[in-house]
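Let me give you the structure first, and then I'll get to my questions.
One protein chain is absent from this view; the other protein chains keep their places.
Showing subunit A:
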Amino acid sequence: MKLELSKVVQGCRLGLLTAIEQTAQHSLDVPGCLLFTHCATVPHLTQDTLHTLSNLPAVTQVTLNCLAEHHEVLEEFKEGVRKFAGLHDTALYCSLHDSATTNPAGHITNKTVSVWGSGGRMELTVAKFMALQAAIKPDFYQSMADGETWQANTSRKRVRKAVDRTLAHLDECLILHQKTQELKQAKIFGVVEGGNILEERVRSARETAKRPVAGFVLDGFQSAAMKQDLRSQLITAVTAELPQEKPRLLQGVGRPDEVIACVEVGVDLFEGFFPFQVTERGCALCFDCTVTTDPETAGTSPSTVLESNEERPVVEEPKENGDSCPENMTRFEMNLNDKRYREDLRPLVEGCSCYCCKNHTRAYIHHLLVTNELLAGVLLMLHNTAHYLRFFRALREALANDRLQDFKRRVLQ
């Protein structure tokens, strides 16, 4: 696995992650996001509907939350999750947890972590964790970690324990990794913990960097737990300790403004769960993510492909028709449950080339949500994924052309 940086400007890294797997055919643009899945399926989508999207990320993410309960099946199958799921041509990353769901706290021990499948909680030792990886056959995976420091008021002692345990797990994973035939070609990422305590973050980063890992997962920075200022501060300190030539994957952060801020402090990769969360609340991403190339027209750009809608999301008009906003709705999206879209025959986002926007109207999506129809999830997932990927492409373009500040302004307006 190789990270080729073409440009580093004001802390932002632009480049390409190559040689992700043995066949060395896939490369992932940096900064970029992974393809979020449930059990190797992008939520709501079959392979046919998924492939109406172009430029999908080269790396698909699966989680042990989903896969742990299928261990026996995967072991008998012998050929790994990619083949088991009939996946398209893609690289595979395996994480411990699913950032779209919050797992109950308090189940971690010195030797185990827990994941939650359809049948309930499953406890994993390092041995079991590694056996799972062997059955899954990812191209890279995070080592087992104690990331349960996202709650408010986690004590310093608890944070220190999390760092210690995570390092211990990493060392054990590395040993087992060497001994596991099925993981010969796979890469392991170390996990940086440390909660919101600067010294612990630095310690974790420094220690993890000493190990022979292919990259770093930044954990415990989940959006709900932490304000972006603190997050930026901590990540700055962390990345200062990490080698430049290895990729940094940040878990649990997906909101566009937070993504940009984290790119500015040296993060390379993000998980792709945010479009799914937006979809589940019946909303559609609609924020402006155009990149202007001409400084003279910046700020007064003519209607480009993704001119922002006249409608501003509900922040300005809360509870206008008595419809309550979905919980956690952000200012980057529009709420298709709202009655105002009942007769709106325009596409979700003018100029968007996704299947949903090319074929359907806001009124139709609204109808599907009102009538609880499954197709709502399909269409919204397609649009939200397309829009989010477009955001990352535009972000990279902005970095390449030194238009980051302007881009930031447009996204945040």
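The criterion applied here is as follows: a residue touches a chain if its C-beta (ideal position, glycine included) is under 8 Å from a C-beta of that chain, and two chains touch if they have at least 3 such contacts; residues count from 1.
The rule is short, and it goes like this: contacts and distances are computed from a predicted model.
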Which of "Isocitrate dehydrogenase [NAD] subunit, mitochondrial", "Small ribosomal subunit protein uS9m", "SKP1-like protein 11" or "Queuine tRNA-ribosyltransferase catalytic subunit 1" matches, in UniProt, the chain that is not displayed
"Queuine tRNA-ribosyltransferase catalytic subunit 1"
Using the document's definition of touch, tell me which of A:332, A:364 or A:407 contacts the absent chain.
A:364
Which listed residue, A:1, A:30 or A:45, touches the chain dropped from view?
A:45
Missing-chain contact among A:20, A:34 or A:66 belongs to A:66
Of A:5, A:56, A:85 or A:174, which one is in contact with the hidden chain?
A:85
On subunit A, residues whose C-beta touches the chain left out of the figure:
38-39, 41-49, 52, 66, 69-70, 72-73, 76-77, 84-86, 117-118, 342-343, 345, 355, 359-361, 363-364, 367-368, 370-371, 373-375, 377-379
